[in-house]
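The other protein chains are all here in position, but one chain of the complex has been omitted.
After this line comes chain A, so read on.
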Amino acid sequence: MLESLLAPGGLVLLRDSVEWEGRSLLKALIKKSALCGEQVHILGCEVSEEEFREGFDSNINSRLVYHDLFRDPLNWSKTGEALPGGPLEALRALCRRTDPVPVTIALDSLSWLLLHLPCTTLCQTLHALSRQDSCHGDSSPGEQVHVLGLLHEELHGPGPLGALSSLAQTEVTLSGVMGQASAHILYRRPQQRPTHQLPCETQWFSILPDFSLELQGGPPLESQPNPDPRTPSTDPTTHLTFNLHLSKKEREAKDSLTLPFQFSSEKALGPSSTDVPKVIWAWVEPDQTLEKWPCLQAAVLRGQEARWTAGSTAPWAEPGYQPHFL
């Protein structure tokens, strides 16, 4: 897999994410290039030189030239240790190097450069960097410049991602399932590859502690990829001790139920269903009910408001009293 990634030359774009990091694959490619006798220039923006060289043996490390943009990229310390000219000048300096041997240039990371440089400037510089084999008139046809760029795709919009993709000869998108990493490889220049090689393929792999690459057969068949790690993969309503669902009969009964605040022909109290029944206040003897007052009952049906007035004595105390209305 590593040979097929490095064979076409030009820009190899490694697209990773927080869940599936790509720095290990980048270091595996660097190790492969170094073992092939190439000198490797690394523009390090995100990790320190010590951290980047961890895991490489002395033979590999002797072939790595680390351009440190991590320690003081923006010249805040003012100690003179920062690379002169900032990140853009450091990148352009890589274009101007005059190493005669085949060389690999690793950008760790393109995302950091894209966040600090204009996209157009970065693309122009990358284009110049990737085409260095045609710039040096005395270079032999077999010598190519390999540019490896690590890109954290969640940090950028579709525009910059598309622009960088169009510059790449090979695009590798890292993902995986159930802890097993995979690389979806897209070759953008099919005519430069062996005829038996497909334009795109997916390889399952793992990176060993010494940054050797081991191909895997793939994840178990029953595993399902979870496209969005923030969405829960299990139904929270499972394994409940109470029933949250409705049967068909219950749903029909619920849909046909008329709510108290909804007016309907069934709920009309008199000749006109739009009359709103009013509250009446009435003193009622304990052994009397409203049904014994037919005139009062009629007032209720017509929606009229009636109210008793209290006399000096309780109305019901007077013999033969009649309710009167206001």
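The criterion applied here is as follows: contacts are C-beta pairs under 8 Å (C-beta built on N, C-alpha and C of every residue); 3 or more make two chains touch, one makes a residue touch a chain; residues count from 1.
By definition in this document, contacts and distances are computed from a predicted model.
*Asks:* Could you check which of "Trafficking protein particle complex subunit 10", "Chromatin accessibility complex protein 1", "BPL/LPL catalytic domain-containing protein" or "Elongator complex protein 6" matches the UniProt name for the chain that's left out?
*Replies:* Of the names offered in "Trafficking protein particle complex subunit 10", "Chromatin accessibility complex protein 1", "BPL/LPL catalytic domain-containing protein" or "Elongator complex protein 6", the one UniProt assigns to the missing chain is "Elongator complex protein 6".
*Asks:* Out of A:E89, A:E154 or A:D210, which residue would touch the omitted chain in the full complex?
*Replies:* A:E154
*Asks:* Which candidate, A:R53, A:H116, A:R131 or A:H184, sits in contact with the chain we can't see?
*Replies:* Residue touching the chain left out of view: A:H116.
*Asks:* Tell me which stretches of chain A touch the chain missing from the display.
*Replies:* Touch set of chain A with respect to the missing chain: 17-19, 21, 46, 48, 50-51, 70-74, 76, 109, 111, 115-116, 152, 154-155, 230, 232, 234, 236.
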